[in-house]
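Missing here is one protein chain; the remaining ones are kept as they sit in the complex.
This part shows subunit A:
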Amino acid sequence: MSEPLLEARGIQKSFGQVHALRGADFTVHEGEIVALIGDNGAGKSTLVKILSGADQPDEGQILVDGGPVSMPSPHAARDLGIETVYQDLALAADLDPAANLFLGREIFRSGLLGRLGFLDKRAMARDTANEMARLGVRLKDATAPVAALSGGQRQSVAVARAAMWASRVIFMDEPTAALGVVQTEQVLQLVRRVRDEGIAVVLISHNMPQVLEVADRVEVLRLGARVARFTAADATVDDLVAAMTSGTTEERAA
């Protein structure tokens, strides 16, 4: 098998007396959806923060394509092609989808106007329309402020933003937690589509049936370390729950 796309090795992180991560490992391969699961306090969020540059490990190594990297900031992670979809989506609700997709990465007009900070709204709208079409996202009104969209469509905009800029991995924190049945299915469809476009997706979720439905692999964290790896097709909800609640630090082969 080729080198993992993104790998964490022996990550340790303490907050005062609390050891959030005790030598956690994590692996993401190209073109897969991998679910990261674990009970509350298992260290999922801390691990995701470290792998998306929002926090720094005390110990351990992060490797991209087999080579060690450092991610001192979210900027650095993004430069490595790693994007994050936050649970609160981090969208500016008064701006339209195009403005949100390009927030902080605007396209300027050419020439003097561009150097003065004038935006090329047309180019950004066009690239956004192309991105939405590529991902199969149909917005009720592509030019409405994000606040006017439904929860599922807002989630789709946030995912599309990540997919537009990510070249390697997208982390998604509970992407369907606030959604209804139909919208959840649409977002999961979108997640698969992103995977099929060649970007690996890390799904953080508490919904075990959903994890088995959409993920290719599952990695389980318990007490700050990886305790199990499953191929989703061969695992049951009971397997996952057993690993989450009583898994030992010895890993089961995937």
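FYI, contacts are C-beta pairs under 8 Å (C-beta built on N, C-alpha and C of every residue); 3 or more make two chains touch, one makes a residue touch a chain; residues count from 1.
Here, contacts and distances are computed from a predicted model.
> UniProt name of the unshown chain, from "YdbS-like PH domain-containing protein", "Protein-export membrane protein SecF", "Protein translocase subunit SecD" or "ABC transporter permease"?
"ABC transporter permease"
> Looking at the whole complex, which of A:A42, A:V137 or A:A163 touches the chain that is not displayed?
Per the contact definition at the top, the residue touching the missing chain is A:A163.
> Going by the contact rule already stated, which one of A:S150, A:Q189 or A:Q210 would touch the omitted chain in the full complex?
From the options A:S150, A:Q189 or A:Q210, the contact with the absent chain belongs to A:S150.
> With the missing chain put back, one of A:A92, A:A177 or A:V237 would touch it. Which one?
In the complete complex, the chain left out is touched by residue A:A92.
> Identify the residues of subunit A touching the omitted chain, counting contacts across the whole complex.
73-75, 78, 86, 88-96, 98-99, 103-106, 108, 116-119, 121-123, 125-127, 129-131, 134, 141-145, 147-148, 150-151, 163-165, 167, 178, 197
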